[in-house]
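Every protein chain except one is present and positioned as in the full complex.
Going in written order, the chains are labelled A, B and C, and every chain counts its residues from 1.
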Amino acid sequence: MQSATWLVQLVDEPINMAGLLSQIDNPDVGAHAWFIGVTRRRTAGEITQTLFYDAHRSMAQAELERLASAASSRFGLRHLVIVHRLGEVPIGQASVVVGCSSPHRAAAIDALPWIMDELKKNVPIWKREHFVDGKTEWVHPK
Amino acid sequence: MQSATWLVQLVDEPINMAGLLSQIDNPDVGAHAWFIGVTRRRTAGEITQTLFYDAHRSMAQAELERLASAASSRFGLRHLVIVHRLGEVPIGQASVVVGCSSPHRAAAIDALPWIMDELKKNVPIWKREHFVDGKTEWVHPK
Amino acid sequence: MRINVLLFAAARDAVDSDEVEVEVADNATAADVLAAVGELSPAMQALVPYCRLAIDSRYADASASVVGAKELALIPPVSGG
Partner (left out) sequence: MRINVLLFAAARDAVDSDEVEVEVADNATAADVLAAVGELSPAMQALVPYCRLAIDSRYADASASVVGAKELALIPPVSGG
């Protein structure tokens, strides 16, 4: 079993995606996969003006570290990056970036939805939607 | 049905991944997903020195365009980028980059392996492996 | 004993505060703390069944003891990503 490394960050500024790309480089991987969640203008017919994310920061960091460790083992990842932005995330900007690398293609791609599902279940981060009509609401998971 | 756009390129230099990121931006997408195939040092116990890619260029371009169109319809993608590098692709560098965006997460992520499977079946590009022991061989698909 | 519980998101809005103090038994469990927080207001009562308690930044089982905890946090349904 090869050793894995991961990087987990909570940031208050725009996520510098280009700067993250080389974090998962390794001569023994053949596949890099990235997922980027961005603020979308339209949700179920309503027009979003902007989103805010709040968190229990120290716990969110700890939960993300546990998630990174679990995902690395489960999928045999060589490197893994998870960055979540907090505060306001305007339309078109990234709230979350997950990137990982592995020797073969399937592991890196399959890891993305699993990590996102776990993140959405267990990491103490909350999204507040601000609609153009002035209404605001905490988003409830399905 | 919203209109989709795609960008298909065959290039002879290193792929500028950072420069591609914004190609799939759109205020009505919530998800970007990227797959990057890179040259790996180790394949089935043998040590690769470098890889070369050859192509029927005009046909490869046409097949990739058809693939981009089919994938956009099938997954409801808003934007799609497929870039394949030809010639030598040293270890750790990208031979292929696929990126796409869609309103929801599943479509963008699910499109990646489908596109890669189709690309590996039908696009006239060939990989020649050069091993450190001096042996070279055209890679045969499984 | 009197203990502090950190609040987030809709729970914070429900009492307009990022922390509350509640009274619980000296051998209280996570379930006891959730029950005591629920008593604070009707809005909180409605929300607590959907919340988890975190003890020192880890989700706690209902039966986990809160004795000696450095930090307690009420975690409403999360929605990151």
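Miscellaneous remarks
Just so we're on the same page, a residue touches a chain if its C-beta (ideal position, glycine included) is under 8 Å from a C-beta of that chain, and two chains touch if they have at least 3 such contacts.
Source: prediction; values computed, not measured.
In the full complex, the chain left out of view touches B.
The omitted chain makes contact with just one of the residues B:11, B:59, B:106 or B:132: B:59.
By the touch definition given at the top, chain B reaches the unshown chain through residues 37, 53-56, 58-60, 62, 84, 95-96, 116, 119-128, 138-141.
By our rule, only the chains that are shown with their structure count from here on.
Excluding chain A while holding all other chains in their positions yields the touching groups B | C. With each centre defined as the average position of its C-alpha atoms, the distance from chain B to chain C rounds to 48 Å. Averaged C-alpha coordinates put the centre of chain A at 26 Å from the centre of chain C.
Under the contact definition stated at the top, the residues of chain A that touch 2 or more other chains are 37, 116.
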